[in-house]
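A short write-up of the structure that comes next.
One protein chain omitted, others in place.
In order of appearance the chains are A, B and C, and numbering begins at 1 in each one.
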Amino acid sequence: MAQLNMVQAINQALAEEMARDERVVLLGEDIGRDGGVFRVTEGLFERFGAERVIDTPLSESAIVGAAIGMAACGLRPVAEIQFMGFTYSGFEQLVAHAARLRARSRGRFSCPLVLRTPYGGGIKAPELHEESSEALFCQSPGLKVVVPSGPYTAKGLLVAALRDPDPVLFLEPTRLYRMLREEVPEGEYTVELGRARLARAGTQVTVLAWGSMLERALKAVANYDAEVIDLLTLNPFDAETVLGSVMKTGRVVIVHEAAKTAGFGAELAATIAEEAILHLRAPVLRVAAPDVPVPLARLMDHYLPSIEQVRAALDEVLRY
Amino acid sequence: MAQLNMVQAINQALAEEMARDERVVLLGEDIGRDGGVFRVTEGLFERFGAERVIDTPLSESAIVGAAIGMAACGLRPVAEIQFMGFTYSGFEQLVAHAARLRARSRGRFSCPLVLRTPYGGGIKAPELHEESSEALFCQSPGLKVVVPSGPYTAKGLLVAALRDPDPVLFLEPTRLYRMLREEVPEGEYTVELGRARLARAGTQVTVLAWGSMLERALKAVANYDAEVIDLLTLNPFDAETVLGSVMKTGRVVIVHEAAKTAGFGAELAATIAEEAILHLRAPVLRVAAPDVPVPLARLMDHYLPSIEQVRAALDEVLRY
Amino acid sequence: MPEEILASFQVRRLSILDENGHADPELLPGLSDDELLRLYLAMVLARTFDERAVALQREGRLGTYPPIMGQEAAQVGSALALTPADWVFPSFREMGVHLTLGYPAVQLLQYWTGDERGQKTPDHLNIFPFCVAVASQIPQAVGAAFALKNRRDPGAVVVYFGDGATSKGDFHEGFNMAGVFRLPVVFICQNNQWAISVPLKGQTAAQTLAQKAIGYGFEGIQVDGNDVFAVYRATQQALEKARAGVGPTFIECLTYRMADHTTADDAARYRSPEEVALWRARDPILRLERFLAARSLFGEADAAQAREAAGQAVDAAVGAMEALPAPGREEMFDTMLAALGPRQDGQRKGR
Partner (left out) sequence: MPEEILASFQVRRLSILDENGHADPELLPGLSDDELLRLYLAMVLARTFDERAVALQREGRLGTYPPIMGQEAAQVGSALALTPADWVFPSFREMGVHLTLGYPAVQLLQYWTGDERGQKTPDHLNIFPFCVAVASQIPQAVGAAFALKNRRDPGAVVVYFGDGATSKGDFHEGFNMAGVFRLPVVFICQNNQWAISVPLKGQTAAQTLAQKAIGYGFEGIQVDGNDVFAVYRATQQALEKARAGVGPTFIECLTYRMADHTTADDAARYRSPEEVALWRARDPILRLERFLAARSLFGEADAAQAREAAGQAVDAAVGAMEALPAPGREEMFDTMLAALGPRQDGQRKGR
C-alpha cells in the first residue's frame, strides 16, 4: 500500500474506474494533454485517449450540460470544473437539470454524472479560485454533495460517486491536495456516500467539520475531550451520526470555511435545534468565515477560520 | 388612498421612481410593449419610452450583466427575470459580480441595481416557474434579499431597494400578486430594508415567515396565542427582532415554502440555537416543503406547507 | 499585405413547396403516395390535437398550454426524417414532433395538466422530457451526440428550439462544442419570429438565424418552415451528414406562431392582425393539401375524413387522460433518486 497525496489518490480512482468501466469518460478544461491545472488527471489522456479524456472548450455550462446528455445516453461522465467559482456559470445545468432529470422524466432517464471541482481557500490564487459555496448545492434535493478530507476518503468516495446512479458534486479541498499523505490501497474500495466518519472520539463536545477544515479542527482539539465528526457527504448528510454524538456530548461547535450566513453549518445547527435540543447544554456555535466576499491571498488568513477561533468556541461551549 | 393589489403597488413604485429619478431604467424580457407576463410593468413603456423600459433578447445572464454595467456607469437599473427559475442562468453575474463589485473595486465602483423576479409556488405554471430558492442568494454577503408579503410592503420595500446604493434581489411572491388588496398610499414612502415587521403579537410561540407563507401562517395561527414575524428582508435579516420575540415566547416555528434542507429557515434556526438557546423551551421546528424538486401543478398542494402542517407544528412546540 | 479578404460565406435558403402547392420537381423528396399521405395525416393530427388542447385549457381542463399552430410542417417534416435510433431533445412546443413519433397523446395532455407522469417517455422512444428553460436542452443534446459517437451508435441527435433560444448562452456553448468535436447532431430552430412579445429583430441584429452557424464552423441553412418537403429534405440530409461523421448542421425553419405564445398570453397586445393574416395564408397544411389535390391524392372528403379520424384519436386520448387517477403525494419522491436519503424517506412517510 502506497502513501499517496489527494491528487494521486483521485488520479488513481479515476484510472482504475476508467479501466474497469469503459463508460467512464472525463471532460473539462485542460484535463487532457495538460493533465489538469492541479495535475489530477495526469497521464489519463495518454493512457485512455482523446475520446475518453476530453479537453473541452472554455464553456462551463456546456460542460455540465453535455455531461447530462452523456449520462442520460449511457456514459458515466466525470466533468471537471477548473475551480469552484466557475461552477456558477454551469449552475443552471447542475441544479435545474442534472439534479432533476430523473424526476422530470419520472425515471425514464437518469443522470449518473460526477462533477469534480477544486474547492476552498488558502492556496493564494486569484479571485473565484477559492470559493467554498457548498451550501448552494445542498439545496438541490436530487444532487449529492461530497467532500473528502484526505487521500483515503477521496479515493473511496470518488469511486462510490462514480458508481452512484445519480449526480454527485465532488468537492476537492484544494488546500489539502498535496498537504496530507495517507495509506491508500490500490484497487477497488469505496467509502459509502451519506455516511459521516468519526474522526476522533470524545465526550465533552462534538465538533462537526469537513474538507480542509477537518484538518484544522483536529489540530484545534488536541487538548480537549472533543469528538470530531467528518461529514464527508453534505447532501444527504448523516444526521444519525451527528445527532448521536450531540446527544452524548450536549455541546456542538461547527466549523466551515464558507461565510457564516446560510452556510451549511446552518442546516446542521438547525437539525440539532430541531432534533436534539433537549440534550443541549450550550449554544450551538458556528466557527465560519465572516460575511464578506472571499478575499484574495493577503487577507485570506483573516478570512479562514483559525485554530484559535475553534479553540475559543470550544472554550465557550465548555463553560456551560 | 387606493386599495391596490401587489401588481399595482409594484407598478406604482416603479412609475413614481422613474418619474422622480431619470436614472431609473427597466430591462427584461417582455416588460415593454407587453407590460410583463404578469403585467407588472404595464403602461411604463408607453409612458417612459423604449430607452427606459427595455425589452431585451432572451438572455438572463446578459440582463444581469448589463444591469451591472449600467449601475456602475450611473444608471439605476431594475432588471426583471421572468421567473425565479431563470435566475439560475444569471447566477454567476449576480453572485460573483453584482454582489462583489464594490468590494473588488475597493469602493471605486458600486452596483445599485434591483433584480426583480416573481417567486414561489401555487400558480399552476410550468416547470421552473415556481421556485423559491431564496436561500441561494442569502449566501452572497454583498447582496440584499428582500421579500414583500403584501401590496403595502411591496411598494415601500421596492422604493427602498431602488434607492439603496447596493444590489438588491427583490422577490415577488407570485401567488400573492392579485390575491391581497391593501391600502397603498400614493407617492413616496419606504419600508426600511433589514427590518422585520411584527405581523401579529402573541406570547406563547413565535412564527417566522415571509412572502406567500406569511399569509398562510397568519391563517394558521388564528386560534393560537402566537406572535408572527414577517421577515421582509432575508439578507441581512433582522436578528434583533427575531431573537427578541423568541426570548419572550421560548418557542419557534419557521415556515417557508422552499425545501427544508439548507433553506433559509436553517439560518434562522441556527441563529436562534446560537443566540437564544437558553430561552428555548421546545425544539425549533421548520415547516417547509419536502426535499424533492419543485413539482408541477397537480402535486403542488402536497409540496407547499399547509395550514394544517403549521398548526401541527404549533401544537407540537406548545406541548413543551 | 494591406486589407485582404480572409474568408467568404454564404447562407442558402431551401424551399420546395410554394403557397399554391407547386413543388420543385428536382428537389422534391422521393416519397411514395403513402408516405405523402402519412405526412399529411401527421400534420392534421398535430393541428387537431392543438386545437383541442387550447379548447380544453379554455374550459379549465388543461393548464397553460403553448399552441403549435402554424408550425406543423416544421415539426412533422423533421420528425418523419428521423429513425428510431435517433434521439430527440425538444423544447416545450414540439407536440407535433411527439405525435409524429408515436408519443402517446394521452401523456402529452397529462403533462399539460401539470402531471409529470406525462413526461415518462415510453421505452421504445428516445425523447427527452420537455425543457422549459429556454435553450438549456442544447448542450444536453450535444452531450448525447458525444455519447452516440463515443459508443459508435448509429443514431444521431436532433434538438429543437425557438428563435428566442438563439440569444441564450447555452445555444452558443452547445453549438460551439458540437462544432469542435464534429458531433452527430442536427440543430433545428423553429423560427416562428416571436419570443412571446419580442419580434425577431428584437432578438438579434442578424439578418438570418442560419448565419449564426458561420461562427461555429459548420453549415447553417434556412428553409421555408411552412414547407414540409423542404424541412423533410434538409433534416434528412443533415442526419446523413451527422451519421457520416461530417458533423453538425443548423437548420433554421422560418415559420410563424399563428396563435398566442401560450393560452396565458394575448398576442394582440404586441402584433398586428395584418401580420397574422399574412401568415395564415401561408398555412403549411393548406399548401400540402393543394399539392396533394393536384396529384389527385386528395379531395375535400379526404380532408374531412382525416380531421374526423384525428379528432376521434384525440378525443380518445382526452377521455383516457381524464380517467387517470390523480398523482399521489408519493409521486414527488418515487422517481427523484435511485434511493432516497434518510430525511426524504421520513418525509415520504409523512414525518
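Keep this in mind: contacts are C-beta pairs under 8 Å (C-beta built on N, C-alpha and C of every residue); 3 or more make two chains touch, one makes a residue touch a chain.
None of the values given here were measured: they were computed from a predicted structure.
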Among the chains present, which touch the one that was left out?
-> A, B, C
Pick from C:Gly96, C:Pro129 or C:Gly202: which residue touches the chain that isn't shown?
-> C:Gly202
Among B:Gly142, B:Gly156, B:Pro173 or B:Gly211, which residue is in contact with the omitted chain in the full complex?
-> B:Gly142
Which residue, C:Asp50, C:Asp86 or C:Glu173, contacts the hidden chain when the whole complex is considered?
-> C:Glu173
Among B:Ile10, B:Ala72 or B:Leu171, which residue is in touch with the absent chain?
-> B:Ala72
Missing-chain contacts mapped onto chain A = 29-30, 32-35, 37, 55-62, 85-86, 88-89, 124-129, 260-261, 290-293, 295-300, 302-303
Since one chain has been left out of the picture, which residues of chain C touch it in the full complex?
-> 1-16, 18, 24, 26-27, 166-173, 176-177, 179-180, 182, 201-208, 210-218, 222, 247
Tell me, which residues in chain B touch the chain that this view leaves out?
-> 25, 51-52, 54, 56-57, 59, 61-62, 64-75, 77, 89, 92-93, 96-97, 100-110, 141-142, 164-166, 194, 235-236, 239-240
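Here is the rule we go by: only the chains that are shown with their structure count from here on.
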Among line, ring, star, complete and other, the chain contact graph is complete
Contact-richer chain pair (by C-beta pairs counted) among A-C and B-C = A-C
Among the chains, which is located farthest from chain C on the basis of C-alpha centroids?
-> A
Note: chain C sits from chain A at a C-alpha centroid distance in Å of 40
Chain-centre distance (mean CA atoms) for chain B and chain C, in whole Å, is 36
Residues of chain A touching 2+ other chains?
-> 61, 89, 92, 96, 100, 103-104, 141-142, 235-236
Chain C: positions in contact with at least two other chains | 116, 133, 136, 169-170, 336, 341, 343-344
